[in-house]
Each structure stands twice: as C-alpha cells, then as structure tokens.
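Below: one structure, written as structure tokens.
A single protein chain has been removed from this complex, and every other one stays in its place.
As written, the chain order gives the labels A, B and C, with residue 1 at the start of each chain.
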Amino acid sequence: MSTTSKAANSDGKLLVLTPGMGAVATTFIAGVESVRKGLSKPIGSLTQMQTIRLGARSENRSPLIKDFLPLADLDDIVFGGWDVKPDNVYDACVHAQVLKSQDLDPIADFLKTIKPMSAAFEQKYVKKLDGPNVKKFETKKDLADQLREDIRKKKEETGATRAVMVWCGSTEVYQSPSECHMSIEAFEKGLENNDESIAPSQLYAYAAIKEGVPYANGAPNLSADFPALIQLAEKNGVPIAGKDFKTGQTLMKTILAPGFKTRMLGIRGWFSTNILGNRDGEVLDDPDSFKSKEVTKAGVLDTILQPDSYKDLYKDLYHKVRINYYPPRGDEKEGWDNIDIFGWLGYPMQIKVDFLCRDSILAAPIVLDLALFLDLASRQGKSGIQEWLSFYFKSPQVEDGHVQEHDIFIQHFRLKNTLRVMGGEEPVTHLSENYDSYK
Amino acid sequence: MSTTSKAANSDGKLLVLTPGMGAVATTFIAGVESVRKGLSKPIGSLTQMQTIRLGARSENRSPLIKDFLPLADLDDIVFGGWDVKPDNVYDACVHAQVLKSQDLDPIADFLKTIKPMSAAFEQKYVKKLDGPNVKKFETKKDLADQLREDIRKKKEETGATRAVMVWCGSTEVYQSPSECHMSIEAFEKGLENNDESIAPSQLYAYAAIKEGVPYANGAPNLSADFPALIQLAEKNGVPIAGKDFKTGQTLMKTILAPGFKTRMLGIRGWFSTNILGNRDGEVLDDPDSFKSKEVTKAGVLDTILQPDSYKDLYKDLYHKVRINYYPPRGDEKEGWDNIDIFGWLGYPMQIKVDFLCRDSILAAPIVLDLALFLDLASRQGKSGIQEWLSFYFKSPQVEDGHVQEHDIFIQHFRLKNTLRVMGGEEPVTHLSENYDSYK
Amino acid sequence: MSTTSKAANSDGKLLVLTPGMGAVATTFIAGVESVRKGLSKPIGSLTQMQTIRLGARSENRSPLIKDFLPLADLDDIVFGGWDVKPDNVYDACVHAQVLKSQDLDPIADFLKTIKPMSAAFEQKYVKKLDGPNVKKFETKKDLADQLREDIRKKKEETGATRAVMVWCGSTEVYQSPSECHMSIEAFEKGLENNDESIAPSQLYAYAAIKEGVPYANGAPNLSADFPALIQLAEKNGVPIAGKDFKTGQTLMKTILAPGFKTRMLGIRGWFSTNILGNRDGEVLDDPDSFKSKEVTKAGVLDTILQPDSYKDLYKDLYHKVRINYYPPRGDEKEGWDNIDIFGWLGYPMQIKVDFLCRDSILAAPIVLDLALFLDLASRQGKSGIQEWLSFYFKSPQVEDGHVQEHDIFIQHFRLKNTLRVMGGEEPVTHLSENYDSYK
Partner (left out) sequence: MSTTSKAANSDGKLLVLTPGMGAVATTFIAGVESVRKGLSKPIGSLTQMQTIRLGARSENRSPLIKDFLPLADLDDIVFGGWDVKPDNVYDACVHAQVLKSQDLDPIADFLKTIKPMSAAFEQKYVKKLDGPNVKKFETKKDLADQLREDIRKKKEETGATRAVMVWCGSTEVYQSPSECHMSIEAFEKGLENNDESIAPSQLYAYAAIKEGVPYANGAPNLSADFPALIQLAEKNGVPIAGKDFKTGQTLMKTILAPGFKTRMLGIRGWFSTNILGNRDGEVLDDPDSFKSKEVTKAGVLDTILQPDSYKDLYKDLYHKVRINYYPPRGDEKEGWDNIDIFGWLGYPMQIKVDFLCRDSILAAPIVLDLALFLDLASRQGKSGIQEWLSFYFKSPQVEDGHVQEHDIFIQHFRLKNTLRVMGGEEPVTHLSENYDSYK
C-alpha cells in the first residue's frame, strides 16, 4: 500500500479549538477521550472507521483512511475552547444531557480539567443566550487580539505544534454580507470602528486565520463566509470550510432526494417539521437566529433536483421546513417528513420519514473529521475554501461561481477521490468490470 | 453534441413481448400509449426523461439520454404477450385497479386490440393461480417450440424488425438450479423429458434466446438465471438481465443504506413489513412463491454494508422482512420500515419509513427502460448478462465470480458511464473542479 | 319498542340552510342526495346509522336512533344557502375536489338546481377571500333584514314547514366578545351603528334566531357565542349549538387523551402538526383567522386531563398545535401527532399518530346530524344552548358557569342518554350485570 503522501508527518500534538463548548463540542471531546481509553467506538467518523478502495477492485487494496493518510492520531489531540458559560467540560456534558452518566463517569477527571476561556460575545447576536464568562473590550480589534493571544497561549500551554478551530457556538442572528465584509481592508477597518455587522463568530474566524489556524464553521451564520475572510485565508495559506453541520433531517433529505432523482420520480411537495428541546432549540426559537438556519436548509433540494432541467418532475415542488422548540424532547430531536412523490403517468405516492435522532451524537464525529482533514490539508499546503468537505455541511461554502453540491453521494465520492489524490493514488470511476468490452 | 454512436440505427418497429399481462405489463402498455397520445408523462423512465452529462461540467453538454443514444422511439413500439387469463389489455387494466377510468377511457379502443396469446403454464409452479388460456403440450420441448412460433408470428403480424421480452408473469415457486440447468445440452434434454425443474418462465426465456430476442426477468424466480441459458445467451449473442424489479421497500432500502454507510452510522436492526392486496400479493401468500421473493430481498443489505469490513458497524445487524397479504390495500402496497441505527459512542437512534406506494406505477417504467436498453445493447452487439442494468433489479444477475452491487447510486453511476461509453464519450469521475491543484 | 315520544310529528319538509356553500356544505348536500338515490351510505352519521340500547341489556331493544325518535326523514330535506361565490352546488363540488366525478355525475342535475343566495360579507372579516355574490347594504340592520327575508322566501319557495341553519362559512378573524355583544339591546343598537365587532356570521345567527330557526356554528368564530344571542335564543325559544366541527386531529385527541387518562398514564408533551391545502387551509393561512382556530384547539386537553387534580401526570404537559398550508394535499388534510407519555416510575414512551384524513368527509355527516337533532329539539320545545350536542364540536358552547366537556366518550354517553330521555326511556348506567349482588 502506497503511503508516500506529500503531507508532512503528523508529529507533535494537534490542538482542537472550539468556540462554543455546548452539547456538540463537549460530546466530541468526551467521545475522543472515551475512544482513547478503549471504552467506546468512534462511530460516525470517516477518519477513524472508513476504508478507502485503491486501484482496481481486483487489487483488493482497501486500507482504513487513517492508515492511508498521515492524519493526526487521536492520542495526539489536545483540546481548548471558549464559552460564555464558565462550566468545565464535565459539567457542560451533564447539563447537555446527551451522554449517560455511565459513559461520563470513567472520564470525569479528564473532562473536569478542560475549562472554557472567556468568550468574545455580545447578546444582540444571540438573543436567547447570556453568561458571565465574557471578555471586556473597547474595540472589536481588541477582542480579536485577545482571541489571537488565547490561541498562542493555549498552544504553548498544551505543547501543541499545530491547531485547528471548529465553531461550535450558538447560531447567531441572520445577516447577509455588508460593506465591511467585502475586503480585508474594509473588515479590519470595521474591527476598529466596532462595525455592527461584525458578529463574534467572525472575530474567532479572523483570529484563527491570522494565526494560520484552519477554520471550520458548524453553524449557519456567516462567520468566515464572505470575501474578506476568504481572501485572507487564501493570502495566509489557511484552509477553511463551512457551513452548518449536516445532521438529522437535512442529512436524510440529501440521501433521499438523490435516490428519487436517479429513478426520475417526481416530487410535488416536501414538508419537514422538527421538534427539539435543547439549548440550541431554545436559541433557534428566536426568529432572527432561526432565519440563519432556515436559509441553509431551504436550498438543499433545488440544487440536487435541478428543477430547471427537470421541469415535469420538480419545478412545482412545494418545500416547507418548520422547526419547533419542544422541551420534552431535550437533545433527542425528532424530524418528521412527508414527501409527496409521483410516478408513471403522474400517479401520486407518499413517503413518511420519522427520524428519532440525537443531534449532538450525529454532529460530534463531524467535528473530529473536520479537524483532522483540515489539519492534513494545511500540512499539504492547501488554502482557502475546501469544497471537498461539502459532505459535512448543510450549506457548503464554495468558491465564487461554483455551484453548491448537496447530493451526499456525490459529495462522498468527491471526498474519497480527493483523499485518493492527496495520497498519490488514482481516482476511481465505478465503471463495471466489463468496461473494457465497450471500448 | 456527439451522436455518432456505434449503434445501428433504430429503424423499424420494436416488438415488446411480456409473458404475463397482469398489473405491471398492462400499466406499462397503457402508459406508453397514453404518453404517445400526449395525455401523460413517462415519469420514472430514464430512457424518456433523464439527461446525461457529457464531458466536463464546464462544457455544459447534458442531452436527454434518448437524444444521445439511438433508442427505439415510443412511436415505434408494438406490443404482444401471453397470459393464462384471456382478458384483453383494457379488461386486465380495469381488473388490476391501478389506473383510473379517466386515464383508461381515452385509450380504451387501442388497449382492447391487444389480446394475450395462450400461455405456457402449469399450476404447480404458481399455486394460487389458474386460468383457461393455456397451451396444450406433450413435452416441454413442444411448449417451447410453440412459444418460438408465437414470437415469429407476432413479429410478422406487427411488422416489427426486432423484439425484446420482459417477464411480467407471476412469481413461481422457489427453486435452486438443478442438474438440468447446468448446460445447454442437459437443459434441452430436460425439455424433452419434461424435467420437473423446468418451470414455464424458463421456457419463455429459452424461446426468446433461441429467437435472438433479448430477455429480462422482472420476477424473482430463476427463469434465465442458470448456466444453461447464460451460455446459450452468450453463444447466440443475446443480451439478458434480471431479476426482480427493484421497487417499493427494496428501492428505499438501497437508497437509505448507502446513505448511512457514507456517514459510518452503525445499524443494529432493520425490520421491514409490507401490506399488499393485489393478485401478486395473493400469489405471494403461497409460502413457496414467497420463498423466491424472500431470497431476493434478503441479500440487499449485506452487499451494500460490507459487514466483514465494518464489523463494529454492521456485523450484528438483525434483518427481518415480512410480506403480508392484506386485501383492503389493493395495488397500493404499503411498506413500513423500522431502522435501529447507532452513532458516536454507540448511542442508538431510530428511523421509521412509511412508504405508501403503488407497485405497478413504480414497475411500469422499468419495463420500458429494460426493453429499450436491451434492444440497444443487442444492436451494439452485446451478449450475455448485462450487469450495468443492475440498477433495475432487486437481485441483479451477475457473471460467475462477480459480486452483486445493490447500492443504487453506484448502480446508477455505472449505468450512466456505460451509456457514455456506448455513445462514444468519456466516463465522468465527479472530481471537484479544483482537482488539478492536487496533481 | 316505545316510540311514543313527546316530539311533535316530523310532518312536512325541513329546510337546511347553510351560510357558506364550500367544501363541507356541498359535500353534505351531495351526500344526502346520493343516499336518497340509494347510491351510497351515510357513513359517519349517528342519526342515520347508529342504534340505541333501551332498557337492560337483557331486553335486547336496540333500535336505530332514527326509528326511535321522530327525526326528519332524508326525503323531506330541502336545501338553501348563501355564498360569496356564485357557483351552483355542482360547480362548487367540482371545485372542492372532495368527491369523485363518478359519484357526482349521477346527481349532477339535482346539484345544479341549488344556487347560493347573495352573501352578507365584508372582506375584513376573512382576509384571504373575495367574491362577487354579495349583498349591498347601508347598515348591518339592513343586512340582517335581508337575510331574514331570504329565509322566509326560501321556506316558501321550497314549501318547507321548518328550517335549521348550520354555519359552513369560512373562519372569520379572531374576536373576543365586546361591549355590543353583552345584551340584546346593545347588539341591536350595534346593528344600526354598523359596529365593527359584528361580523357577518353574527348576522346570520341573529336572522335565524329572530326567525325561530335553530342555529349551529361549524366554525370557530364567535357567531352565536355571546350573551346577546344566547339570551335571544332563550327568549325566542330557539335551540342553538356550537362551535367548530370536531374532525381530524382534534377528534383523535379527544379519543386518545381519555384513554391515557383511564389508565393514569402521564403525558409530558403533545405536539400536533397539520398539513392541508384546501380553501379552508388558505383562509387559515391568515394569522387572524388562524387565531380563531388555535383557541378552539388549545383547550381540549386541559379539560379532559384535569391537570389540577392530576398534577403528577398532567400539570407539566407541553402542548403545541401547528397548522400549515400545504397545497399539494388539497382537501386530504394530514395530521401528525407526537405524544410523549410516561408510565410506572416515570419511564417515557412515545406514540406517533399519522391521520391521513379527508376534512369534508368527516364534517359532512355532522352537518346532517346537527340539522336533524336541532330540529327535533326545537319541536320538543328546547331552547338556548344544547350542551348535549358537545359531541360534535371542538369547542362546545356551554352555559355560563358550566365546564366544557371534551372527552368524546362522555360526550357520546350524554348524547345517547339525552336521546333516551327525549324518547321517554330511562338513561343507562353500564353497571355490570352482577351489579345487584353489590347492593
């Protein structure tokens, strides 16, 4: 098996930084530690569990991704983060009610050692949230500098040789890019002027990129998704990716819609409703935060189904997404879909999907994969938007002029072929074995 | 757009022959006529509705498949078939209760002109079925000869230059291949000896192949899926494909399972139950016929999920499929699935899928696509098993030593790339646009 | 069997008047005619299909309700109504897409003879509705007088000896009773002053009561549910009933909730969502009209579950109801419920109910029953609110100081015992047969 990858070795420790140490971030941290102790399996993580076929089927080469590419080892990961709540990771886990005490108890001591740094935060960007662990500042420039200082200190403190940052903070209120987001200069002037349109998550992204730290955005808010930070990432040689972890109902949607489309089944309507009761649900109960989420959820079907090419099948599709804060459910979000499809001669059929899911359980392995893949990309000298990581996002960030790809199978295929190329192998084509006979 | 395909022109009429003129076959025929009259759309048919991307995305070449390849035109299709029931296609449509009278009325006159030829049939192979429109015979060899004669006559009668045959008859009782299925000679001797293990569907398949008529099997019984007929197909240069149209619950399963697998989500159990009330359901209420169906349904998950490579995720999967005859439902089969998945650290989640489908509506466009693609393959000189048509089958027939592929997205990808190659174009790889930078 | 009821004979024709001749009213009319012609059965109607046990079980006396009480015969019903749309009943049926053409065709001629009288209507009370068939007026008093004149004329025209009115018009915007609703005098002054708070449905109710015509309200708006009209009904000896036909999800809720309560199963949350695509759904898409509906839907659980008596079981119940306008569904409303219950030691369980219903099919027999029962009550000399008809309503109108009963089984029990008493029989107690031994 070829492992002569161009990537630098993964020697030394990798610091994974999470602004936001709520349900997702702490489930991620607890899980990594639990796996390291041999207590659980990193289910849901491609970097840890998936194999990759190399060469022709007949060659029978299918190593684990992590044996094929020089990814950081779980044992070399160290953690850091920020939150407006001062709870250490153990307490935050208990609060989040995602993991059972029988899983937390054996790693409690470790989790208690990880405490959030004070946050760059202003309540107007997340209305239903508040907390005491917040940085003081005069200008947003100061704030960004404090964050950069935090990064440097935490690397030193943990002895890490490299860092990556994954935004796991709350969903901020909806914004479209404004004047100050259009160039590096405008943005840096905005930092000094305390421009209203610069939300905290943008400060974290800016700080990361300035420090050469790859950045991924797990929430739907802007964060690094505007010209200023994209240019900065390219200029500084830093890979970035986003936005909004693809889990739950949207995950299902991007599995099902491609399936209907392969078979040319029409879709008349798709109604999706969610009930969720965790803190994230509470935050999304504010219409401004929900707006951010709604926008990332809406586009998914259109780009998969190509209604312009398939007018008879998809141009009249009525798509509606609802999110309902429903406290009895806690983190165990439930998504119910009704899909009105039609077939031969237009005859209608219906599909109902009820997904009794666990939000943070689905999101945690994504944090891990993004951290390891971005670190690898960085060591391989990639910079700017990493479209091949679209697989992990509800609203994949793409370069100007590129079309978002939402079909999870195409996303997956691209991810794997990109990994093959990164490891010096040929991409695969899935042509059938008797392909030659057609030449 | 390149249309310099190697295929012979599709001049002249194509005769589509269906042994079995029940719900599926008559819905197919009525639909083709309805589309020809401009009354409906051939939803669900790739040959009629799907586009195919050629070259790089940037080239923007995406013709309809039917504009890219010299497929037979709908207007050039003529119909013929056999059934143990003497009803003409109009009466059979009314009996099947699939299409509404408002859709049947405008094409009633045409449908009444199509009457089934008398069937090669013995009740011991389909216990819950009987009817008067049956051929007399001394030996099965006689029967096969009568069928060959029928084919020749029907071509003459309709003026067709070519024919294809798609088995749309009832599911026969379960059999595994026996001695007489092992070589052409043994089989032909069996025909003369009235060997018990030669079921009627095998006679139709034999007759077709002997007449140079491509053959597809829409049911789960053996039919052409044994060495004797495979060898004959190769020897006579006839393309064949099978078995068991992929519709309903199995269709959903081969969409969903690949989705879970891309994300490395584990599956602990998958319980599938069906309620259906049409004649097919009644036939399957006989345990021997059901056995045939059960076997084709069971293997689907294993080959998609690769439990040997992914022990932690899939090796303990408990898979159970139930079929229940439930008359109140008629042709509107319903499939309910409960899927017990697990994620990060093994935490369980559940998915319920309720598919209120219409069996024959999903199967009819498959008959059309198989007919047109097999005819094309034949004109391009292909022979033997056409694995690239796996997309349409619950239990794809593959060459000895090949593994069945059940993942509908891989099946679809192969189908499309095979079509590209058949049309003289390059296969696509779905690498991202910035692929070059990785070289 | 005793049939010596105190009710006057039901000689002569009964005119059933429906303000609003949309989906519900026309489905009701078409159904009655279809049943009269022997083409269908009046499924869902207690007056036509239910039996009533009289005396002890051992007596074996269980006549049909309609054989026990002198209800008007279907053959003696004549129809009249008002609508802002000028369509005759046949055209309105076609527009509503509830009944299939095969059911409408045989009664088309009859349905075409019924044309709506011009409506008392102002758009500010139903924002998403408009139409040309509307009365001109100076004061609301004029309008009411025109309606009274309509009633008298229609009786004459049809030769009816009696009339009843059932509001089947759209849901008006939400209002709570205001000053002018508090007494007959204030209301009649308001009519002259064009008081804003007097909505059209109130004019119909007023006109009916003034004409001695029993009145029922199938929508959630006020209509006759305020002191002025209640007093008038009592004074004039006219029975009235309301509000909001109990169908679909609320019907299911008032079946299920009593079931959980009999068994002392706790309920932590109840989430209900609806998708519907008919004109009623479009009207309810206006938040003001929805408010009316929401209020009648909300109270249902509280009064059934008695959270004050059963604090441990029901006091923290989180109840949320959503209505979504979703055009692909037409009249075939779908209601999805998630119910979070808990049992022994507080252990949680979940129930999902998916109701693929047909709104107007469920409502039509209610219109019939209300018409016949109110006519009977009137002939028996009842006046004012008829609480025993709560069975049919989402938000039963009750006398001041009475508590609404929502449990459908208690409602049904009361209805039947009231009928027994009306027919001169003893109410039943459902004590077990060996009851005597306990005395």
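Here is the rule we use: a residue touches a chain if its C-beta (ideal position, glycine included) is under 8 Å from a C-beta of that chain, and two chains touch if they have at least 3 such contacts.
Treat the numbers as computed from the prediction; the structure is a model and nothing was measured.
In the complete complex, the hidden chain is touched by one of C:Phe110, C:Phe137 or C:Phe342, namely C:Phe342.
Residue-wise, the contact with the chain that is not shown comes from C:Leu46, picked out of C:Leu15, C:Leu46 or C:Leu374. Contacts to the hidden chain, counted on chain A, fall at residues 101-102, 352, 354. Chain B residues in contact with the hidden partner, per the touch definition given at the top, are 268-269, 271, 273, 275, 318, 320, 322, 324, 326-329, 334, 336, 338, 340, 350, 352, 354, 356. For chain C, the list of residues touching the undisplayed chain reads 27, 31, 34-35, 40-46, 49-51, 62, 98-99, 103, 251-252, 255-256, 258-259, 262-266, 309-310, 312-313, 342-347, 349-358, 360-362, 364-365, 382, 387-388, 391, 399, 402, 408-410, 412-414, 417-418, 421-422, 427-435, 437-439.
Keep in mind that, in the parts below, only the chains that are shown with their structure count from here on.
In this structure chain A contacts its sequence twin chain B using mostly the same residue numbers, the overlap exceeding half. The rotation that brings the Cα trace of chain A onto that of chain C spans 180°, given to the nearest 5. Distance between chain A and chain C, defined via averaged C-alpha coordinates, is recorded as 51 Å.
Taking the mean of the C-alpha atoms as each chain's centre, chain A and chain B sit 40 Å apart. Across the assembly, chain C contributes residues 352, 354 that each touch 2 or more other chains.
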